[in-house]
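The structure is given below, and queries will be raised subsequently.
What follows is chain A.
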Amino acid sequence: MTYLFLAYSIIWTLIAGYIVILGKRQKALKKELQLLDEWNTEQ
Partner candidate 1 sequence: MKAIISDAWTIAGKDLGNEWKNKQTIGMMVIFSSLVILVFSFAFDPTNNMVKAVIPGLIWLITIFSGLLGLNRSFLSEQENDSITGLRSAPIDPSSIYLGKVMANCTMVAAVQIISIPVLFLLFDYRFMGEFLWFLLVLAAGTLGFIIVGTFLAALAVNAKNSEMLLPVLLLPLLSPLMIAAVQATRIILENADIQDAMSWIQLMAAYDLLFLAACFFLFEFIMEGS
Partner candidate 2 sequence: MKELVHMLELKNLTKILGDKVILRNVSLSLDRGESLAVVGPNGAGKSTFFKCTVGLLRPTSGEVYLDGELISKNSMSVKQKIGFLGHESYLYSTLTPLENLKFYGKLYKIKEADKKSAELLKEVGLHLFRDMPVRSFSRGMVQRLSIARVLLAEPEILMLDEPHTGLDVEAAYLLNRILKEKQRRGTAILMISHDFEQVQELADRVAVLSKGKIADTMAIRQGSNLEALKEWYEKAVKGA
Partner candidate 3 sequence: MKQKSGFIDTAMFYLLIPMVFAALYFVFIWSPVEKFMGAPQKIFYFHVSCAWVAFLAFFTVGYYSVRTLIKPNIKFHIHAGISAEIGVLFTTITLLTGMIWGKSSWNTWWTWEPRLATTLILWFIYVAYLFVRRMEGSWEKIAKLSAVFGIIGVINVPIVFMAIRWWNTKLHPVVFGDGKNQDGGGIEPPMLFTLLFCIFTITLLYAYLMRKGIEIEKMRHAVKKAKNKAINRLAG
């Protein structure tokens, strides 16, 4: 039973972790893009 629990917790932490990483990447990029856009249109 513990093995079952272990397996499923591993599966979901990894998937959730990947989604979190993706979200973080997207956020950082969004921020950068916004900054650059502002900078590019400023002048």
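Just so it is clear, a contact is a pair of C-beta atoms (placed from the backbone, for glycine too) under 8 Å apart; a residue touches a chain by one contact, two chains touch by 3 or more; residues count from 1.
Criterion applied: all candidates are chains of the complex that A comes from, given by their letters.
These numbers come from a predicted model, not from an experiment.
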| field | Complex member touching chain A, one of 1, 2 or 3 | value | 3
| remark: chain A residues touching candidate 3 in their complex are 1, 3-4, 6-8, 10-11, 14-15, 18-19, 22, 25-26, 29-30, 32-33, 36-37, 39-40, 43
